[in-house]
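Some chains have been omitted; the remaining ones sit where they do in the full complex.
Should a chain be cited, it is by its letter among A, B and C, assigned in written order, with residues numbered from 1 in that chain.
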Amino acid sequence: MRLETPGVRLLSQTDTLQVSYSGSGVNVLSGLSRFGYSALPVTTLPDNPIGDAAEANLRKLGLLPDHIRREGANLGMYFLETGFGARPSRVTYANRAQSSFNTAGEGAYPFAQIAQSVDAVHFCGISLAMNDTVRRSAVAFAEALKAAGKTVVFDCNYRPALWGEGGYDKARPWYKRMLSLADLVMMNENDAMHVLGMPASAESRAERLAELIPETAGHYAIGTIAGTHRGIEADGRHSLAAFLYRGEPDRRFYWAEPLTFPVYDRIGAGDAYTSGILHGELSGWTPDRTVRFAAAASMLAHTVPGDTPFSSEAQIVRAMTEGFGDIER
Amino acid sequence: MRLETPGVRLLSQTDTLQVSYSGSGVNVLSGLSRFGYSALPVTTLPDNPIGDAAEANLRKLGLLPDHIRREGANLGMYFLETGFGARPSRVTYANRAQSSFNTAGEGAYPFAQIAQSVDAVHFCGISLAMNDTVRRSAVAFAEALKAAGKTVVFDCNYRPALWGEGGYDKARPWYKRMLSLADLVMMNENDAMHVLGMPASAESRAERLAELIPETAGHYAIGTIAGTHRGIEADGRHSLAAFLYRGEPDRRFYWAEPLTFPVYDRIGAGDAYTSGILHGELSGWTPDRTVRFAAAASMLAHTVPGDTPFSSEAQIVRAMTEGFGDIER
Amino acid sequence: MRLETPGVRLLSQTDTLQVSYSGSGVNVLSGLSRFGYSALPVTTLPDNPIGDAAEANLRKLGLLPDHIRREGANLGMYFLETGFGARPSRVTYANRAQSSFNTAGEGAYPFAQIAQSVDAVHFCGISLAMNDTVRRSAVAFAEALKAAGKTVVFDCNYRPALWGEGGYDKARPWYKRMLSLADLVMMNENDAMHVLGMPASAESRAERLAELIPETAGHYAIGTIAGTHRGIEADGRHSLAAFLYRGEPDRRFYWAEPLTFPVYDRIGAGDAYTSGILHGELSGWTPDRTVRFAAAASMLAHTVPGDTPFSSEAQIVRAMTEGFGDIER
């Protein structure tokens, strides 16, 4: 549950909040649902009116509820105070530790059975930050998919505030385990350096990326690694340099031309990028087209209120090829 | 009736809509009313609470209801999802075909009598897209004005979505008829090429304009043709190059220096330009002053929520001569 | 699409509207979905952002989109100005004639195939008011269901404003045809007298009901007829006397004890009653339990904003047995 202050107000300045139901997994699945996939979250929602509202809203976003369990009483929340100019946006997490998702028992989901019925599963590094039960479940599910010959997607998404002090060391073994099971990984050089603890000889971000991503792909036998470098301009616009690295036997980077654009809602834009990469990879597109499509999908996700991407494939393709347009009427 | 999603949301993301009552004619008349004219729409509104609300809001905008008929049950609507950055604004029309305006019978308005009581009438190309009855009524009204020696203003405003497939061919004879009756025409080179089907030898917009507008003015014996070229900058600002062409015996273009500015609400800004041109022409200003005034009026109309221009003559004159200002207090 | 003024305002008094997506069929299906049924509307929505929003909201209400076609550009709308005390609520219909549902061609839906996959289908008299194609489609669908041995539910829902002048005579043959195909009918003595043109000898509503409903059930061989008598108290509360009549061989009325209660949103309360009757009948409950359950479902539907019922079976059962309660915490 995202609870957002209206009109870039501070929490102290408002007596209304805008509520939506999102999260990294929801965003990736919602993006895929807009591209025509059947998208099913594997999760647990509380068995109370909060859970009812969450489930109804996930259905509205195009997600199918077949693997949603209902149990417990809490839902992970965050408060968002959208920033402006020199004032950064601020996220305050609440109610995480005791959420229904995090307190679901280890055998709660029939992973082997689900693994049979799907093509690919997206794992988010945020869920690894929760507790040992969630982490063990994630590994077990990834192993079941591997055994069934299905695609494992792993999105590093390391969140310092959730792992706390000494977080990199706590996270490292689990990230390594997930990388060794993954076919497609979302990450960049910071994840390699900090989470995986890989040393970098270069100084610039670009050089470090060129050094560490191929090394990671080689070491963990990962087919595809994709990610972005984000920059913030003096006038507040963001710029995005998106890459897709192909491992053996291709072993090379594909870059989209950098995009620069104004930002309405930055949260979830990384998830839109992920959904674009997945769509390209699952559709057998060329890496070049995939990375350009995903970058445009991410750019568009910055223009829509809320975390969740709403663009259709046609809208993204048009944004890949045309500049900013006048009204459509 | 304009139904707009709040806060650049998509229609799927909102359960409230902001409602206003506008339209090209309303906007032009509202602009003129702010310049001190008596502005009277000639139209039909539904005879139900929707019509009550529309009429009350037109009165609020400064329009006088003397020639508003009340009949039928439908009002033309459009839904507006305001875009942001790389995501264009989107207009979805509804309830057009059966609107009270479009279903009013041919003899509904006493055109000859109205023609006696006015100085000038503004015709909008959007209404020509409706049906044959509306088109015939427009021509009849323009002929009545011509006969009474009054000024006929024709605004091309070609809307592809309303004319449908093969629209240019359907529209052409009606546009030609209106042009032959008009004293003052709002158009640019695209209208000449596509709607009138005139061939252009040049490649650039500017050259085509220079070629086709004098030709049009000459062919249809039009006193004044005015219009704009709009550009969209990389940072999302719009720029406006405004022209006014004087036909016989002057036969030359007058250009306002180009304006570049941020945009809050782009819809209706063309109508504000039209109202500025009309005010200058009806007041006997120099073409140079008229085109600069109209360009500034249009720029200001981009800064106000809603379709309808709200600037006074004094505010527009100040915007012609001063840069962006600090608070007025 | 329901467009509602906020806070019992008139349309002239507001510049925001609350939007929701409902309709008699949506309401009945949404109620059934809360009771655990798979609920699939057979309809056509526009192929534009309005249709996207409508479909997303139907999914949110628990409806499955398998039989929703997307075509055309218009959605039926109504404007609601909620009344207060001595001022009645006012509904203004818009955009009906040209809606995607009403302009879908005759062979648009694979009725025979759908008939195989369902248990029961609910037909609403409102749709019969549209045009001949819709009417013919309804009859064809009902015949297909009859042939497949499935349950046909027909809800009379006669709306004078939609049928226009001489409406009863226009409606009569279609209503008679639907009644002859129906297993379960929602109606009361007014439908019998006005729509079917049956003469009544009694003066009071209760006596007329007792006279005409058995006659109707007998004539058209209808298994179950259910309906309500609504009263409005001096203090603004509504009262509901609900009945269920069983045809051959039972041939008797079952009445729920009358309920009196304050009203928040009256629209859709009849549909909640229908969904309650359907649930009881499809579950094989005693007529007595069914009619009491449906009456309580309808009472609760008056307490929730919007057309659509939201109560679970447990909440309805509690409302059947307990008085007004204090906070649940």
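Just so we're on the same page, a residue touches a chain if its C-beta (ideal position, glycine included) is under 8 Å from a C-beta of that chain, and two chains touch if they have at least 3 such contacts.
Because the structure is predicted, anything quoted here is derived from the model rather than measured.
Asker: Given 3 chains in view, how many copies does the entire assembly contain?
Answerer: Shown in place are 3; the entire complex has 6 copies.
Criterion: only the chains that are shown with their structure count from here on.
Asker: Do subunit A and subunit B face each other with the same patch, meaning over half of the contact numbers show up on both, or with different patches?
Answerer: different
Asker: I need the residues of subunit B touching at least two other chains; which ones are they?
Answerer: 10, 12, 90, 93
Asker: How about subunit A: which of its residues touch subunit B in the complex?
Answerer: Result: residues 60, 235, 237, 260-264, 299-300, 302-306, 310-311, 315, 319, 323-329 of subunit A touch subunit B.
Asker: Given the complex with subunit B, which residues does subunit C contribute to the contact?
Answerer: 3, 10-12, 14-20, 48-50, 52-53, 56-57, 73-75, 77, 79, 81, 90, 92-95, 97-98
Asker: Residues of subunit C touching subunit A in their complex?
Answerer: 56-57, 59-62
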